[in-house]
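What follows is a short report on a single structure.
Let's look at chain A:
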Amino acid sequence: MPRSRIRSAVPLLALGLLAAGCGNGEPAGGSAGSSDEIKVFAAASLTGAFTELGGRYTAANDGTKVTFNFAGSQALATQIRQDAPADVFASADTGNMDKVKDLVGTPQSFAGNLLQIVVEQGNPRDVNGLEDLARGDLKVVLAAEEVPAGKYARQVLDKAGVTVAPVSLEDNVKAVVSKVALGEADAGIVYVTDVTGGGDKVEAVDIPDDHNVSATYPIAVVRTSRSQLKAQAFTDLVRSAEGRRVLERFGFLPPPTA
Partner candidate 1 sequence: MSTREGTAVSLDARVGLALGTLDLEVEMTVGTGELVVLLGPNGAGKTTLLRALAGLVALDRGRVVLDGVVLEDAEAGEHVPTERRPIGFVFQDYLLFPHLSALENVAFGLRARGLPRAEARRRSAAWLDRVGLAGQAGSRPRALSGGQAQRVALARAMVSDPRLLLLDEPLAALDAASRTEVRRELRRHLASFDGTRLLVTHDPLEAIALADRLVILEDGRITQTGTAQEVSSRPRSRYAAELVGVNLFRGRAADGAIRLAGGAALVAAGDHRGEVFAAVHPHAVALHRRAPEGTPRNVWAGTAEALEVVGDRVRVRVTGPVPIVAEVTPAAAAELRLADGGPVWASVKATEVTVYPA
Partner candidate 2 sequence: MTGPARRRQAGGRSRVPGLLLVPAGLAVGFLAIPLVGLLGRTPWADLPAALTAPQVREALRLSLVCSLGAVAVSVLVGVPLAFVLARVEFPGRNLVRALTTLPMVLPPVVGGVALLLAFGRRGLAGQWLERAFGISLPFTTTGAILAEAFVAMPFLVITTEAGLRAMDRRFEDAAATLGAGRWTTVRRVTLPMIAPSLGAGVALCWARALGEFGATITFAGNLPGVTQTMPLAVYLALETDLEAAIALSLVLLAISLAVLVALRDRWFPTA
């Protein structure tokens, strides 16, 4: 009879709800606290280099997996402030690291980066320098100001005294590269490492040193991490000679002094 079937379903339903509720018994950062995985929040420009370092880390640390969250540093900082589960935070600028300084251990600089102009392979629009970016016939894309790459780009342009009217402000630096790679935009300002990472669809146009800005990348262990030791091991790897070699291969510079 239908009624008795419903009656027996209710306790099952209640049990199910309880079980689901039990899953939340762990503290924030819970799933990151499990002992064979660490979560690394890293700036988008670090995608290539950190993925490789993650592989080496797993090999050297008896199978501890590394899960990455690559995004604009400003987005990551906000997420960490909202108690997103992270064990390590690597930012593309000190400004965003400062936003979470009460939530992380002492930040250490581990790499530097310079900026470059990125254009499509073959440079079809004949872009030769920062001044060209002010041309009316060019579609220039920059990262939004809140994004470190965007902030740096504006600094570079200010130094060179060039005014650019971008057609779009992307929310992470990789999106700038992809717009240029797709052929939708003619040029953008990104990190040197992004141009290398962009493959054969894009090529670089140098920015002279006196206009260029040097980005500093700090890394820190998040205080609420449940795997402090493993997180520390990752940051140690990043800052080690091995880590530096990998970063260099991807185009990063050693951390700027002071």
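As a selection rule, all candidates are chains of the complex that A comes from, given by their letters.
As a working rule, contacts are C-beta pairs under 8 Å (C-beta built on N, C-alpha and C of every residue); 3 or more make two chains touch, one makes a residue touch a chain; residues count from 1.
Predicted model only: the values in this text are computed from it and were never measured.
Novice: Consider chain A on its own, then decide which of 1 or 2 touches it in this complex.
Specialist: The touching one is 2.
Novice: With touch defined as at the start, can you tell me which chain A residues reach candidate 2 in the complex?
Specialist: Per the touch definition, chain A meets candidate 2 at residues 3, 6, 72, 74-75, 78, 139, 141, 144, 146, 166-171, 179, 182-185.
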